[in-house]
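This report concerns only the one structure given below.
One protein chain omitted, others in place.
And then subunit A:
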């Protein structure tokens, strides 16, 4: 598939889970394709980074489910901050990070909820009155949070390698939660640095790195450098210089953000990657 074909399958109002973690191995090429589309009123479910920043700034998000939004080396995501402070995200669900994982696990297991301690006593429950507690039916009768399933219409994830059937490997230190996103979703699309033959997935890589199997995936897209400017270890690390430029533009005036958009976000993915290369050369 192409990234445009993936985005063509999406509709207004869908709940979209975005894999990766903060500024790490995000399916940014797919996020940029959503940015260029007419899609609106999306519910985003994300351990947020610039994916959340870009889509909230563009007004694509009706509801955001997150535990944090960060760029790591830039602790606070300026576009997300602005959206929250200007009240342009109509609905937010802020969870604890562990609750977020548990919600995906519940959806992946087709359960309505799973119990856990996280959230008790905190304002996560105050600000989300729809989240209820459940009491243990055993002698302890402990009251715990009934973390509701985070069901997704679509999951978008980015991995290092995939075959054309949807088996896919991560080659960096952390799988994040991309398998859970896929299993929590009605359908899942994986973008990858390189599509290889099935045999190529494990020829020089331990089988434990095959995070996604083809049962979990509905479409595969090859998008070299498709996680830019987030990490895609070991293929490439975060583009810190570019991220700083992004954050400065996002935190700056409307003109500064407009100039960033004009330079990087108006064209297609090829135009983006060309503009990024030109930016790197001029910074070198």
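Heads up, the rule we're going with is that a residue touches a chain if its C-beta (ideal position, glycine included) is under 8 Å from a C-beta of that chain, and two chains touch if they have at least 3 such contacts; residues count from 1.
We take it that contacts and distances are computed from a predicted model.
A.B. asks: Of the options "CoA-transferase", "Na(+)/H(+) antiporter subunit B", "Electron transfer flavoprotein subunit beta" or "Dissimilatory sulfite reductase alpha subunit", which is the UniProt protein name for the chain that has been left out of view?
C.D. replies: "CoA-transferase"
A.B. asks: In the complete assembly, which of A:4, A:174 or A:256 touches the absent chain?
C.D. replies: A:174
A.B. asks: Using the document's definition of touch, tell me which of A:3, A:124, A:232 or A:247 contacts the absent chain.
C.D. replies: Of all options in A:3, A:124, A:232 or A:247, contact with the hidden chain holds for A:124.
A.B. asks: Determine and list the subunit A residues touching the chain excluded from the picture.
C.D. replies: Given the touch definition above, subunit A has residues 21, 48, 66-70, 75-76, 80-81, 84-85, 87, 94-99, 101, 116-124, 126-127, 140, 142-144, 173-177 touching the missing chain.
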